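Attaching a single structure in structure tokens format; questions to follow.
For this view, one protein chain was removed and the others were kept in their places.
Letters are used for the chains, namely A and B, taken in the order the chains are written, and counting of residues starts over at 1 for each.
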Amino acid sequence: MTKASIEARGDLRLTRLTKSYGDFTAVDDLSLTIPKGSFFALLGPSGCGKTTTLRMIAGLEEPTAGSIYLGETDITTTKPYQRPINTVFQNYALFPHLTIFENIAFGLRRRGKSDVKEAVEKVLNLVELPHLAQRKPTQLSGGQQQRIALARAIVNRPALLLLDEPLGALDLKLRRQMQIELKWIQKEVGLTFVHVTHDQEEAMTMADTIAVMNEGQIEQMGSPADLYDNPETAYVANFLGQSNLIKGTISGNDGDSQIVDLFGQKISLPKSRSHAVDNSTYAGIRPEKFRISLLETPVKGNVLTGGRIEDVSYIGVSTQYQVEMPWGQELMVFEQNDDGVAPFKKGDAVNISWEPAFTFGLRGDEDATAGSEVAPEVLDEE
Amino acid sequence: MSQKIQQAPIPTIPLGARIQRWVGRNLIKIYAFIAFTYLFIPVAYTFAFSFNDSGKSNLIWKGFTLDNWRNPCGAPEVCNALGNSIKIGLIATIFSTILGTMIAFAIGRHKFKGRSTSNLLIFLPMATPEIVLGASLLSLFLVLEINPGFWPTVIAHIVFCISFVVVTVKARIASLDPKLEQAAMDLYANEFQTFRRVTLPLVAPGIAGAALLAFSLSFDDFIITNFNSGTLTTFPKFIYISAARGIPAQANVIGSAMFFLALTLVIVGQLANRRRVR
Partner (left out) sequence: MRKIRTPYLLLLPGFAFLFTFFILPIINLAQTSTQTRIPGGDTGQYEQTLRFTNYFDAFIENREQFTRSFVYALLATLLALAISYPLAYAIAFKSGKYKNVLLVLVIAPFFTSFLLRTIAWKQILGEEGFVVPTLRTFGIISDSTTLTSTSFAVVMGMTYNFLPFMTLPLFASIDRIDPKTLEASGDLYANGITTFRKVTLPLSMPGVVAGTLLTFIPAAGDYVNAAILGSPNTKMLGNVIESRYFRVVDYPTAAALSFTLMVAILILVTLYIRKVGTEELV
């Protein structure tokens, strides 16, 4: 068992993984599969259980229930040092008493590898810091420490690399630069990366697959484009980018589409993109999918009439409009400033239209504000 | 506007105000300087009187001589007492450091039933005045019909040093980031290797500090020693006993020499440590 586990390779499978602290459940009945060789991002707000999940995968925390498989090997109770898994810790956890070289060599030496020097030099070149080999960790900048922490992990060629917000402490520029490097290194060495972050942009740009986590559970998992274009819950729709969610009732079918009644106006929505369980639903449209037109202009696709422009903010590449609808809701619209059409003015009466295929449907009993950056309820409490 | 500022005369601050301001800004440093002076007056006195050409009683300045430094064992018993103190100090330090470090790791690194009782047991010897420790141990030795002397003294010293070692080492363990040990485990080090390669090197300065503290407490102890050493003489005991008829200047020589030796050792150790961290 001990020797076998360290050689284990393959997909990482979590089945019904649960972690409770007293009567608080940090990770709640989590099941997911991370394919070998993929760049997997675990995304979610602070305190949702990301770190706890990673620590269970690394073996630093014992699950309350459920199991962890790597390929065919059950590693649920395997000691951390017997798992072919390495972690890049949130604050690096470099050994202060060892040089950079010895920090990186640590894992190789513990496993009695022979070509330590060569391997360390190679990985130092990969992270472009070969000149720092003899320094101590305290003599490195934050970004350098981060790269050494990465080197210390990947030099072991683990089956799985866990990264717990490794870029959290970096400034924006270095962060972007490191994101590109990380992605490049992952392709270069071909490891499975599990990357934890609460920066949605970071997850979108880097990952093949994103899992959005909330309160210990996975809300939705898929490719970045999937998650963005076809969110299944209000939480995901609001957490990844912004969404307009309009309350409605499913009033009929039209081939592959549903007809949805939004406060008396009918629109159509592809059945494949509807996640409603009964007649009540929310129709969701991303702000950049909307088109605004003056009342007299003819339009195609889904149309909502009776809007009035409430606010116009010009942000260079696009213009952001707040449009008040007859039922009192304000919709957000992003218009590219690419064509010569004059922007609309505050107070203009307008129609809003969009391609039916961009519509997504959510369950009608959801909280439409879940996952928004500023939840209105929070504001009210003040 | 800017011209006006240039033309304005540079204000001169009166000397009195400047002194006042300097004192105000450096008040705490001046205070520290005075405190250090207070600490070192008797050390300086002891050092100065180690050069006194005093004969038997080293009370009044009689003239400068290097004889005492040339012949530090010149006074009867003094080097014998010093040797005893060093021997007792070393043995007590070794045992109390080992036992205390083990306790510190148990308390600082493990959760177990009886942890707070253990903490109390460690705190009690520190909360017991030396005279009570010494007297109670002596009564026990008397009951067991063990004669006071070298080993009873060693045992007594270990008793009061252990707690100080535990507290010092525990503080160091507490300041250790548990992530470092987890990182070691993550990098294929088993429990023993993690301890040997990460925990121990990081706690080592604390253990060294604890050992140094234990030695200095033992070396300088008089009260407990006085109760348990019987006819054996240690350096502090030698001084106490000879105080009545006059302390030979050789005692000052040894006291001063120990002072400079310790100072050198600690500073060298600090420098070495600093280089290692670098």
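What we mean here is this: contacts are C-beta pairs under 8 Å (C-beta built on N, C-alpha and C of every residue); 3 or more make two chains touch, one makes a residue touch a chain.
Not measured: the values here are computed from a predicted model.
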| item | value |
| --- | --- |
| Which displayed chains the unshown chain touches | B |
| Candidate in contact with the missing chain, chosen from B:Ala75, B:Ile91 or B:Ile122 | B:Ile122 |
| Among B:Ala75, B:Ile91, B:Val159 or B:Val198, residue touching the chain not depicted | B:Val159 |
| Residues in chain B touching the chain absent from view | 28-29, 31-32, 35-36, 38-43, 45-46, 49, 59-60, 99-100, 102-103, 105-107, 109-110, 112, 115, 118-133, 135-140, 143, 155-156, 158-159, 162, 166-167, 171, 216, 219-220, 222-223, 226-227, 235-236, 239-240, 243, 247, 251-252, 255-256, 258-259, 261-263, 266-267, 270 |
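Keep this in mind: only the chains that are shown with their structure count from here on.
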| item | value |
| --- | --- |
| Complex interface listing, chain A residues touching chain B | 6, 58-60, 79-82, 85-87, 89, 91, 93-97, 106-107, 110-111, 136, 138-139, 152-153, 156 |
| Residue ranges of chain B touching chain A (in the complex, touch as defined) | 177, 179-180, 182-190, 193, 197-198, 201-202, 276-278 |
